[in-house]
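Then we have chain A:
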Amino acid sequence: MFKLASCDGCQLTLLDCEDELLAVAEAVDIVHFPEASSKVLPDGPFDVVLVEGSVSTTAQLDELRHIRACTRVLITIGACATTGGIQALRNFADHDEFVRAVYARPDYIDSLTTATPIADHVGVDFELRGCPIDKGQLIEVITALLVGRKPAIPDESVCLECKRRGTVCVVVTKNEACLGPVTHAGCGAICPAFARGCYGCFGPRERPNTRALATLLKKHGADDPEVRRHFRLFTGYSKEFREESERHE
Partner candidate 1 sequence: MTAPGSPNPVTVETFRELPTFEGLTDTQLEAIVGLAHLEEIDVGAPVLSQGGPANDMRVVISGKCRLIVGLAGNRTQHLMTLTRGEVIGWSALLDQATWLASATALKPMTVLVLDGRKLRALCDSDHDIGYRLMRNLFADVAGRLQDTRLQLLDMYSHA
Partner candidate 2 sequence: MPERIAATELNSLVSLLQADGYRVIAPTIRDGAIVYDEIASAGELPVGWTDDQAPGEYRLRRRDDSAAFGYVVGPHSWKQFLFPAREQLVTLRVRDKQPEWSAVADEGPAYAFVGVRGCDLAAIEIQDTVFTKGPFVDGRYRARRDRCLIIAVNCTEAGDLCFCASMGTGPRADGDYDLRLTEVGDELLVEAASARGRSLMDRLPTQAGGEALQVQADQAITQCGDAMGRSLNVTDLPAKLMGNLEHPRWQDVAERCLSCGNCTMACPTCFCSNITDTSILSGDETARERSWDSCFTADHSTIHGAQFRPDVKSRYQQWLTHKLATWTSQFGTSGCVGCGRCIAWCPVGIDITEEANAIAAGPGHPAPLPEPKQYEARENDGQVPVPVRVASVVRETHDTVTLTLDLPDGYQHGHGQFNMLSLPGVGDVPISVSGSNGQALEHTLRDVGKATGALADLVTGDVLGLRGPFGTAWPIEEAVGRSVVLIAGGIGLAPLRSVLREMIARHDDFPHLRLLYGTRTPNDILFSRELLGWIQNSRVRAHVTVDRGDSSWDGNIGVVTKLIRRKRLPKDGLYFLCGPEIMMHFALAELLADDVPEKNIYVSMERNMKCAVGLCGRCQYGPHFVCKDGPVFRYDQISDIFGKSGF
C-alpha cells in the first residue's frame, strides 16, 4: 500500500474491514502500509500494490515510477488515484495564485501545477473507484486477485443501487441535482438514501450521457456555473465530467 497526494481515507477503508482484515492478513503478506504502521519503505519487488492519491509533486512521480517498475499488479484506489481527486480542481485554476493565497511562505511549496490520476503516468492493472472506496469492493478485488479471476465490480449507474435498496428517486420527487445516472456504482447509493443527490464520488460510469444530465440540471433551474460546479467535484477531473464541465464554461 502506497500513498501519494491523498487524505488516507482509502487506506483506512482496509483497516475498517474488521471482520475480513484478519483473513486478508492471512492471505497476503502486507509489507508496507503507511496508515497502519510506520515501517520504512521497502524496495520491492511486490506482487500487488494498492496506490492511493494523485500525482501532485515531482517527488511523487518519481516514487510512482519506482513502484511501478517493481510491482506485478498495480491497483489504484480512490477518487484521487483514479481521477485526480478533489485536489485536481486546481487543474482548472491558476496554481500559483492558489499557492500565494493559501500559504504564508509560497516559496516553501514545491508542487506540480496539476494533480493527475496515476493512469496518466504509469500503466494500471485495475482501478477501484470511490471517495472513499467501498470496503466490500476492496475485499472483492483482493479476493478476485487471489483466486485469479476478474473482480466483480459492476460498471453501472448509482441509480441501480438506489432502486435495489428501494430509495425513492430524489430527482423525480424533489428536482435534486444528482449525478447518479452518470456515476459508477459502488457506494451503495448512500447520498440519495439521505435525501441528497449523488456527488459523483465514484466517477463516471461507462458511456455516461453527461449531456443529457446537464440538460436536465438546466431544466431544473441550474445555470452554467452551477452545472459546472456539479460536474467538478471529487472526480471533476475525470475525462467525461471534465469535458461536460468545460461545455458550460
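Keep in mind that, in the parts below, contacts are C-beta pairs under 8 Å (C-beta built on N, C-alpha and C of every residue); 3 or more make two chains touch, one makes a residue touch a chain; residues count from 1.
Selection rule: all candidates are chains of the complex that A comes from, given by their letters.
Keep in mind the model is a prediction, meaning the values are calculated, not measured.
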Of the candidates 1 or 2, report the single one touching chain A in this complex. 2
Under the stated contact criterion, what part of chain A meets candidate 2 in this complex? 19-20, 22-24, 27, 139-140, 142-144, 146-150, 152, 154-157, 159-160, 163-169, 171-174, 178, 180-182, 195, 206-209, 211-213, 215-216
